[in-house]
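Pasting a structure here, questions to come.
One protein chain omitted, others in place.
Chain nomenclature is as follows: A and B, assigned in order of appearance, with residue numbering initiated at 1 for each chain independently.
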Amino acid sequence: MFKAKIDSTMLRECIESLTAIVDEGKFRLTESGLKLRAVDPANVAMVSFELQRDAFDLFQFAAEEASSEAESDSKAELELGLDFVKFLGILGIGGRDEIELELDENVQKLYTRMGSLAYTISLLDPSSLRKEPKVPELEFPVQVILETEVFRRTIRAAEKIGDHIVLGVDGEMFYMETEGEMDKLRLGLRKDQLILLTPGTVHSLYSLDFIVAMSKGMSHVENITLNLGKDYPLRLDFEVAEGKGKVSYLLAPRIENE
Amino acid sequence: MFKAKIDSTMLRECIESLTAIVDEGKFRLTESGLKLRAVDPANVAMVSFELQRDAFDLFQFAAEEASSEAESDSKAELELGLDFVKFLGILGIGGRDEIELELDENVQKLYTRMGSLAYTISLLDPSSLRKEPKVPELEFPVQVILETEVFRRTIRAAEKIGDHIVLGVDGEMFYMETEGEMDKLRLGLRKDQLILLTPGTVHSLYSLDFIVAMSKGMSHVENITLNLGKDYPLRLDFEVAEGKGKVSYLLAPRIENE
Partner (left out) sequence: MFKAKIDSTMLRECIESLTAIVDEGKFRLTESGLKLRAVDPANVAMVSFELQRDAFDLFQFAAEEASSEAESDSKAELELGLDFVKFLGILGIGGRDEIELELDENVQKLYTRMGSLAYTISLLDPSSLRKEPKVPELEFPVQVILETEVFRRTIRAAEKIGDHIVLGVDGEMFYMETEGEMDKLRLGLRKDQLILLTPGTVHSLYSLDFIVAMSKGMSHVENITLNLGKDYPLRLDFEVAEGKGKVSYLLAPRIENE
């Protein structure tokens, strides 16, 4: 049994952070909230998402004898396969109202209600969705926290120039660099222009397409955290739902051929 | 002879209500104002339009021996064939100025003037335009008056889901319902959420394409009246030009196959 109410703007931001990477996926519902982990179809980017139950105005959950094998009650969970792109469209039409959600497990439908508008969504069969990926164990020597808008603006500029982007830290300077056939763009931010910087000497190359996609998932976010290494994956973290939700994007590096 | 002045924003709203259904048509000009009745090319939707002479800041009209056979003077009328889509474009460029209209019957041209801008439109030959349809006699058991914005927003949502929409009244509840392959959208409004409702039990299915088109013809309108029956045409009425103009859309129902 799952029944909940949540601010629809808040939920929209959450779903937006998912559609940056995947079109559909399965939420794992437990009594502590909502979780999701998914990789993009090309297996290059991953999103980990978590929304605490206290982000909801109402949150009722009970899994009787759980969906899978016998688990301890506290671990009981439900799976909820959803077309996020469609769900985002629905959230867009309800305006700024609160949204009510109610799961009917038997018919695998999610009933939603925003004001006078009722919307019934057929859930996707979880077994038809790709398996939840494992999060690799990673250690990042360097961390940078910066304003999302600076990051997004640089990505929009980089898009016009090249296909790849270098994210790096050189001493006390964070930089983003893209080279095109003829031109070169470089953003350099000193420690005092950032919210946080771990000094170091690292840089990695990433495919711009994925960074562009990610940058669309964080349009309402103030700050983002970049976790970097040398020729290493990028983990980009930010908070949603007024701090009650967490999103992490993980992106594999590209090999520089020079 | 026809010569008139009217607020161009007001005229634009009128023409917009026509282009929702037809691209071109013929106005019938009489000394009491302007009328039009036309069906869409597929013969599924009809628009009836009427604009009183007092919607105009100036309205001079005289039909010498009228256009057709000998009629009594008071019934004298002129026909004015117009490409509404083009006319709407012209109204858009004149800004918010008053527009002057002057008909030259001999050369079949309409002279328009907005500020310093003069625009001469060649009229369409009325005989080349489709004949004015007859309005069928209809009696509607149920009437609903609601805010245009609620209706329009629901239509925009329904568009994403299905091809048809049910409009109905169930007791003291008005509803709009669309079913897609997997999803279902339903707006339900109680009597107290509406401006007016005749209680009853009726519902009809309509093609969404036409309802969508209609909803584009009423973007500046506050309230609309829905006249409904059981498996019956829909008549959707609203006022334009500060109540000095009336628009009615009529739409044939679709047969539900269940």
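In this section, contacts are C-beta pairs under 8 Å (C-beta built on N, C-alpha and C of every residue); 3 or more make two chains touch, one makes a residue touch a chain.
This one's a predicted model, so the numbers in the text were calculated from it and none came from an experiment.
Novice: Among B:Q60, B:T120, B:T201 or B:S219, which one is in touch with the chain left out?
Specialist: B:T120
Novice: Return the single residue from A:V107, A:V135, A:A157 or A:L196 that touches the missing chain.
Specialist: Checking each option in A:V107, A:V135, A:A157 or A:L196, the one touching the absent chain turns out to be A:A157.
Novice: Write the list of chain A residues that the hidden chain touches.
Specialist: Residues 150, 153-154, 156-157, 160, 182-189, 193 of chain A touch the chain that is not shown.
Novice: Taking the full complex into account, what residues of chain B touch the chain not shown?
Specialist: Chain B touches the missing chain through residues 86, 89-90, 93, 95, 116-122.
As a working rule, only the chains that are shown with their structure count from here on.
Novice: Distance between chain A and chain B based on Cα centroids, please, to the nearest Å.
Specialist: Each chain reduced to its C-alpha mean, chain A and chain B end up 46 Å apart.
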